[in-house]
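Have a look at this one.
Omission of a single protein chain aside, the complex is shown with its protein chains in their original locations.
What follows is chain A.
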Amino acid sequence: MNAKLTDRIATICFYLIAFLILSVLAILIGFILYQGLHVIDWTFITQPPGSILTGGGGVAPQLFNSFYLLVLTMLITIPIGLGGGIYMAEYAKPGKWTQMIRLSIEVLSSLPSIVVGLFGLLLFVQLTGWGFSLLSGALALSVFNLPLMVRVVEQAISAVPKEQTEASLALGVTHWQTIMKVILPAALPGIITGFILASGRVFGEAAALLFTAGMTSPVLDFTNWDPSSPTSPLNPLRPASTLAVHIWKINSESIVSDASKIAAGSSALLIIGVLIFNLSARFLGQWFYKKLTSTR
C-alpha cells in the first residue's frame, strides 16, 4: 500500500468520526427539541407546577432556581478557583507540598457526584443546620467544580507567554500587578472556557443536588425581593429544585398525568437555557477581552 493511499484512508476515517460525533449531537438535540418545544409556552415558563391532581402548570421556579443556583455557586467557585489557579501557576514551588495539592485536586475532580451529594448532606445540610437549601447545594456544587476551575485557570495562566510576564516585571512592576494587568487579561479566554464548563455542570447536575438543595420548591412570591423572607425567590436558605432535578423527579416518581410532557418540555427548556447561556458568556468574554487587550 502506498503512502498516498494510506493518507487518503486516514483522512476519510477522521472525517467519518467527526461526522459521527456531529450527528449524535444533532440527533440528540433534535430529538429533545422535537419532543419538548411544543410544550414550551408562556405559561410553562412563567407558572409554577400545577397540583398533583390537575397537572399542568409550568416550571418557573425550577427555571429560576437553576440560574440562581448557578449565580450562588459561581460566587463561591470563581474567587476560590481563580485564587487556587493563580497560586498553582504563579506561586507554588515544585516540591512535595505542591505534588500533594495536585493529587488532591485530581482526586477531588474524580469523585462521583452522588458522593459529593452525600458529603454535602452531612456537612452543609445537617452539620450547619440549614436543612435542604440553595446555599448547601451551591457549596456542594462548588466542591465539585473547584478542581475543574483551578485546573483550567492554572492551564490558562501557564499558557500566557513568559516574555510578557518578564517584560512587565522588568519595568519595575510587582508580581501582583503583573498578574492583574498582564497575566489575567491574557488568560481570560481560557478562564471563560473553564467558567462555561463549570456552569454546564451546575445546570446539568442532579445527583449532588438531591441531598443538598432538595427536591421541592416552596411557593415563591416573585414580587418579594427580601432575601431573608422564606417565600422570597432570593432566599439562599430555602430548599429548591432545579430544572435537572425536576426532570429526574418527574420521570421517576411523579404521578401527574402529563408527567412525560412536562419532562420533555423541561429538557428542551434546559437545553435552550444552556445554549443561550454559553453563547452569551462567550460573547461577553470576547467583548471583555477586546476591552482589556487590543487584538483587533
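Assume contacts are C-beta pairs under 8 Å (C-beta built on N, C-alpha and C of every residue); 3 or more make two chains touch, one makes a residue touch a chain; residues count from 1.
Here, contacts and distances are computed from a predicted model.
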Name under which UniProt lists the unshown chain, selected from "Fe-S cluster assembly ATPase SufC", "Phosphate ABC transporter ATP-binding protein, PhoT family", "Succinate dehydrogenase iron-sulfur subunit" or "Benzene 1,2-dioxygenase": "Phosphate ABC transporter ATP-binding protein, PhoT family"
Residue touching the undisplayed chain, where the options are A:D7, A:E166 or A:D221: A:E166
Residue in contact with the excluded chain [from A:V182, A:A208, A:A244 or A:A263]: A:V182
Chain A residues touching the omitted chain (full complex): 93-94, 161, 163-164, 166-174, 177, 181-182, 185-186, 293-296
